[in-house]
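Next up is a structure, given as structure tokens.
Some chains have been omitted; the remaining ones sit where they do in the full complex.
Think of it as A and B in the order they're written, each chain with its own count starting at 1.
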Amino acid sequence: MELSLAELAGRTGTEVRGNGAKRVSAIAAIETATGQEISFVRDRQYARFLDNCEAGALILPPELAQRYPGDCLISPNPYLTYAKVAALLNPPLRPDSGIHPSAVVAPDVVLGQAVSIGPQVSIGPGCRIGDRVVLEAGCTLERDCRVDADSWLHARVALGCGTRIGRHVIIHSGAVLGADGFGFVPETSGWYKIPQIGIVRVDDDVEIGANTTIDRAALGETRIGRGVKLDNLIHIAHNVQLGEHTVIAACTGIAGSAKIGAWCQISGMVSIAGHLSIADRVTITATSFVINSITEPGVYSSGTTVDEHSLWRRNAVRFRQLDQLTRRVQALEKQLGEGPDQQGT
Amino acid sequence: MELSLAELAGRTGTEVRGNGAKRVSAIAAIETATGQEISFVRDRQYARFLDNCEAGALILPPELAQRYPGDCLISPNPYLTYAKVAALLNPPLRPDSGIHPSAVVAPDVVLGQAVSIGPQVSIGPGCRIGDRVVLEAGCTLERDCRVDADSWLHARVALGCGTRIGRHVIIHSGAVLGADGFGFVPETSGWYKIPQIGIVRVDDDVEIGANTTIDRAALGETRIGRGVKLDNLIHIAHNVQLGEHTVIAACTGIAGSAKIGAWCQISGMVSIAGHLSIADRVTITATSFVINSITEPGVYSSGTTVDEHSLWRRNAVRFRQLDQLTRRVQALEKQLGEGPDQQGT
């Protein structure tokens, strides 16, 4: 794929400065970009790279464009423009349409136009596959699943019974949607399994990362809202609700029936307890543990960060005496007639 | 599936009040249940839903049944009765028996009665598959595995060489049992791999969640005791022993040779170090880090929970000075002739 700067400017709504006829064939990082490639500088932080830059062209914010003599696209949001240029120069290599002869498709499955069903795919009875859907090698769909138009499941995605996938959804390899939620009732003889008879519903424009798991509801639905983006190795338990456009980074786990708002940003290795609510536009930093509902937008954190080991060990021991330490301070304050109230703390 | 309240009462050991001939076809949450559906109220906490309830019948504890005029099943444990009613109304849709023509089964594999071997299943030499076992699409069994009667492996489960699965075991999609444990010895040139020549043994009535991994032993067995329930994305390292009826929630990791007792309840995102023992009936709360053995039953916790970010940052900085702070308090106590002993703290 090769495009001129003028074409790229037109299709990204940016302004070209210099030789609009110059053609570029790829996008690359500014440290490595060559004359046939276009690169970008996101902000002043990377401005130092401008001097030795050998890229054929750059995507720059206005303030940096002034300092750069070469051909460039001027954008108020160079990072977004980079993403759009990368998409224009790298159209996805869609597998050919058709059903591979090694695929196993139940007789009653309804297939849309121009679907691409790869090798060793298995589609159970009652499934409906929309137009232009791609199911790569080894995907397994149990009975009564539905995948709407233009969605793309990478190799070895597994959908449990009744899973509903919207339009323009991307699911990466190894993800499992619709496995049984984790529900048991104790008996003297052991744990009695609660049948998980609900489903997983994924709305349009969602992306789900590799080896992430989303469990089917005990009753009703586990719901992934429109535009949600999930990274790899995330666990979404039964009956969780994720609001629109919420993004969640890798290794995070959300327990049963938690209700997460829209436009939340949840970082990696976060634990969210069950049966709570998180408001819209809440940001949670990495490794945090959320045990109660969060009702106000804002940034929330927990955890501690690394120190040299022997220092950490001393502090960690003191943590286990922290309540006692606080009471010792109270005793000192009492003895001195001091107190938080008197100090305005 | 449709059953009368009298039938449900008889098969769940509960008492029917009202019209025992009324038939219900499904179970639903009380907020959404309609006239053909039965629902349940677990305890007083949800009693408020009784007034506007449109369910055809309810499962209630005695004290709530008094306040409800409609048809109901009266149970000392409505949650357990709900699970049993859900099971009666939703018998699992077992795939047809037989071996799908696309499955690859080694010639010497011993197959029991009425097994169901799905599309693209691969079974290596020396495997034994018990009566009524279900292996869904894409399951892979390396050589010499054994899966006993009435166990059900969902799509794309992988069993490594020699894995032993008991009776009535359920394994969800993407789980990997019997991969090599993580063992290496340092040499100057790199890490020398310790051959992992043991196996994984899973006893009867175990359930294993999606994308969970259980590694084979270096020598001997990694052992999952009878009735254990494992959620998704759990890591069980080589030579771990899990006692009977222990339940573990998602994203928890247990390091090598840890020995966990029976009837433990381990929550999500818990880390358990290797080569330690945990007693029976120990409960560990979410995100805890267990670094030493636990010898007494009880509830154990660690970690910190979220605060507003700027408050958290100040506290996290102070944590790194906690030992120093404690010594400062000691100095003050000394100066004042005070001390923990004198305060009885």
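Details
Here is the rule we use: a residue touches a chain if its C-beta (ideal position, glycine included) is under 8 Å from a C-beta of that chain, and two chains touch if they have at least 3 such contacts.
Being a predicted model, the structure only gives us computed values, none of them experimental.
Every protein chain here is a copy of the same sequence, 2 of them drawn, and the whole complex in this file adds up to 3 copies.
Definition applied: only the chains that are shown with their structure count from here on.
For the pair subunit A and subunit B, the distance between mean C-alpha positions equals 25 Å. Chain contact summary for the complex, subunit A toward subunit B: residues 102, 104, 120, 122, 138, 140, 142-143, 156, 158, 160-161, 174, 176, 179-180, 182-185, 187, 190-195, 197, 211, 213, 215, 219-220, 233, 235, 237, 251, 253, 255, 269, 271, 273, 283-285, 288-292, 294, 298-305, 307, 311, 314-315, 317-319, 321-322, 324-325, 327-329, 331-332, 335-336. Across the complex, subunit B meets subunit A through its residues 27-29, 32, 77, 79-80, 82-84, 86-87, 90, 93, 100, 102, 118-120, 136-138, 154-156, 170, 172-174, 205, 207, 209-211, 226-227, 229, 231-233, 244-245, 247, 249-251, 268-269, 286-287, 303-309, 312-313, 316, 319-323, 325-326, 329, 332-333, 336, 338, 340, 343, 345.
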